[in-house]
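In this view, the complex is presented without one of its protein chains, the others remaining in place.
For chain A:
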């Protein structure tokens, strides 16, 4: 169940040349707007015919320029969730949801009630799309794609048109989808926070090319990827288990390197979470600091270091079993004599960790 993409295409003023593999799970295509992400998804969907190359899903060839194979869109059995929802205005929510069912092979029907329940859209079934909010529209669009019983799900920035509250409303559904759907999902985004919460594989795109791709955790903790991810949004993910809800409103989590205190995290004790810590929120110290307001001090070892072109440097650290990134100045890196193998302490302010960076079960 994996997708293999390798193709080239020329537009009038833009050239695309990409190659990557999307294993089962959620594969995020990440890059700036205009880097060609949507074009890649359209080629996989069959809405675009590339000049050359091939696109394969498992053993099924969807496109092969050399062998002149181009499976038409409607025979690819994909679910495509567009940025703007694209619900049919003349059909009710229920009719929109069941639209793909008319065309899916018999005996493969996805459970309607389960999808409706998972997306929380039971109360909307009788309404017309024009009477839905942006978040509701997107949930119906996701349901419509799922109920077509696809072999592969494509999502092109399904949250981009929504405000922060609506995003927070839909993200948990998408997280459950990644776990429950059991089919590969290709997810386009330019928000690294979204990608960090949802994806298992990350494909980085720039100017129509795939610059790097690989498992999410490795990609996020690799200092070499920091420029492409953006210095202000780069950061690695820690795995931690909820240990206690404390009286002063903090939540204590156990990471492999030690305890971690965060503002209240709404999760039961024992839950395994993934917490993204921005590289710019980590302070390094060679000795254990005393009299400091920051609650989280994790012992760590420097594993890699990348000096930037400007005044900045990115340090990769091993803290217990997890990798962390810290962004500091080159001057500090020299003053502290940070080099691979050096022991230090990573200091993380509790309040620096945003709720949106605390992801679901791992």
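In the analysis below, a residue touches a chain if its C-beta (ideal position, glycine included) is under 8 Å from a C-beta of that chain, and two chains touch if they have at least 3 such contacts; residues count from 1.
Criterion: contacts and distances are computed from a predicted model.
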Chain not displayed: protein name in its UniProt record ("Molybdenum transport system permease", "Response regulator", "histidine kinase" or "SUMF1/EgtB/PvdO family nonheme iron enzyme"): "Molybdenum transport system permease"
Among A:82, A:187 or A:345, the residue in touch with the chain that has been omitted: A:82
Contacting the left-out chain in the complete assembly, out of A:31, A:50 or A:100: A:100
Hidden partner chain, touching residue among A:9, A:144 or A:327: A:144
Chain A, residues in touch with the chain not shown (by the definition above): 45, 47, 72-80, 82, 84, 86, 88-90, 99-100, 102-104, 128-131, 144-145, 148, 154
